[in-house]
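For this depiction, one protein chain was excluded, whereas all remaining protein chains were kept in their positions.
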Amino acid sequence: MRARVLIRPKAGILDPQGQAVERALPALGFSGVANVHVGRLVELDVDDASQLPGMCERLLANPLIEDYEIIEGVAAHS
Amino acid sequence: MKFGVIRFPGTCDDVDAQLAAGRVGDAELLWHRDRDLRGVDAVIVPGGFSYGDYLRAGAIARFAPVMSQVIEFAHAGGLVFGICNGFQILCEAGLLPGALLVNDHLKFVFRQVNLDVVDADTAFTRSCPPRLSIPVKHTTGRYYSPTPVQVVLRYSAGENPNGSQDDIAGVINAEGNVFGMMPHPEHAVDPLTGSSDGLRMFESIRASVEARVGAGA
Partner (left out) sequence: MSAAAQPRHRELGLTDREYELILAGLGREPSDVELAMLSLMWSEHCAYKHSKKLLRRLPTEGPHVLVGPGENAGAVDVGDGLAIAFKVESHNHPSAVEPFQGAATGVGGILRDIFAIGARPIAVLDSLRFGEVADSQRSRYLLEHAVAGIGHYGNSIGVPTVGGEIYFEPSYEQNCLINAMAVGMARHERLTSAAAAGIGNRLILFGALTGRDGIGGASVLASAELGEGDAAKRPTVQIGDPFAEKKLMECSLELLERELLASLQDLGAAGLTSAASEMASKGAVGLDLDISRVPLREADMEPFEIMVSESQERMLCVVEPDRVEAVLAVCEHWDILATVIGEVTAQPVFRILRGEQLLGELPVALLVDDCPLYDLEPQAPSAPLYRGGDQRIATDATPAQALLGLLASANISSRRAVFEQYDPVVQSRTVRRPEQADAAVLALPVLDARSAAGSQPIPAIAISIDGNGRRVAVDPRAGAAEAVYECAANLACTGAQPLGLTNCLNFGNPEKPHVAWQLSEAIDGLAAACRELDVPVVGGNVSLYNESPDGPILPTPVVGMVGRLPDARHAGRLGFAAAGDRIALVGHFNPRRDGSELAKLQGSAPAGALPAKDVAALRETHRLVREGVRSGVLHSAHDIAEGGIAVALAECAIAGGIGARVRLPDGLDLFGEDLGTAFIVTGSEQALAGMTLIGEVGGEALELEGVLNVPLSELAAAHDSGLPALLR
């Protein structure tokens, strides 16, 4: 099964990448942008989806500073 | 005494750390696949970009075979010293509290900075004067911990190069035998290359190991 893991900075932790994007967008003429956060996307094929939380806790994310979200059953990457 | 310097694929400052430690004792390189620390008295986890720093700095290195030996060594009270990428790895491995985040300005920074030794009563700083001039060089050096930690080094006032919480440059574990810092003391061991302040840390480790041997033997 194809799964997707979204990893983003934990709420409340300074996210300079998000801030940089948030500052850059108005400079390009896009208004009304707020709360930008930049994270990582991991896509993987797994036989046993129940292992995904463990993978996230141990390697894919650092739970101290990052939240993760698992999306199961996404379309395969071409 | 003998230092062991861990070398992962992508480690860059391994030979530098070996040369620096070699000024005060013997020092040998340990390969990431090694399952034996070859009787070293202290372990250095050096700087660089282990496994390319892909995924997250230090995240992959902490699962290397040699790291289970390092963790065992630390739990047995052995001295473990993480520098830059090594600090990141020790945090990822749970040997030190907290985590390192990307610099607040998002860029790599090289700079000679001043450090205040706020705890000179550790195995790693006992020979240090109150202030050290040592270079930093990193992209992911902003220290963060949600819980209180034992701080050993802080960037001197106005010199925080990365937005680190409370100007923290180096922390030690509660047991006092695992220490990590972002600045590079191995690049401050000779006046010819800029400063010799970092040598005091290697001397501290040597003195600590010898004191233990003296007391324990």
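Should a chain be cited, it is by its letter among A and B, assigned in written order, with residues numbered from 1 in that chain.
The working rule: a contact is a pair of C-beta atoms (placed from the backbone, for glycine too) under 8 Å apart; a residue touches a chain by one contact, two chains touch by 3 or more.
All values reported here derive from a predicted model rather than from experimental measurement.
Chemist: Given the contact rule set out at the top, which of the displayed chains would the hidden chain touch in the full complex?
Modeler: Across all of the complex, the chain we cannot see touches B.
Chemist: In the whole complex, not just what's shown, which of B:Arg38, B:His75 or B:Arg111 touches the removed chain?
Modeler: Looking across B:Arg38, B:His75 or B:Arg111, the contact with the absent chain belongs to B:Arg111.
Chemist: Tell me which of B:Cys12, B:Ile71 or B:Ala207 is the one touching the absent chain.
Modeler: Residue touching the absent chain, from the options given: B:Cys12.
Chemist: Just to verify: which one of B:Ala157, B:Leu192 or B:Ala215 makes contact with the chain not shown?
Modeler: Only one listed residue reaches the unshown chain, and that is B:Leu192.
Chemist: Write the list of chain B residues that the hidden chain touches.
Modeler: So the residues of chain B touching the missing chain come out as 9-13, 15-16, 19-20, 22-24, 48-49, 51-54, 107-111, 135, 137, 184, 186-187, 190-194.
Methods note: only the chains that are shown with their structure count from here on.
Chemist: Taking the touch rule as given, give the residues of chain B at its contact with chain A in the complex, in rising order.
Modeler: 55-56, 59-60, 63, 92, 98-99, 101-106, 142, 144, 146, 163
Chemist: Give every residue of chain A touching chain B within the complex, in rising order.
Modeler: It comes out as residues 13-14, 16-17, 20, 40, 59-60, 62, 64-65.
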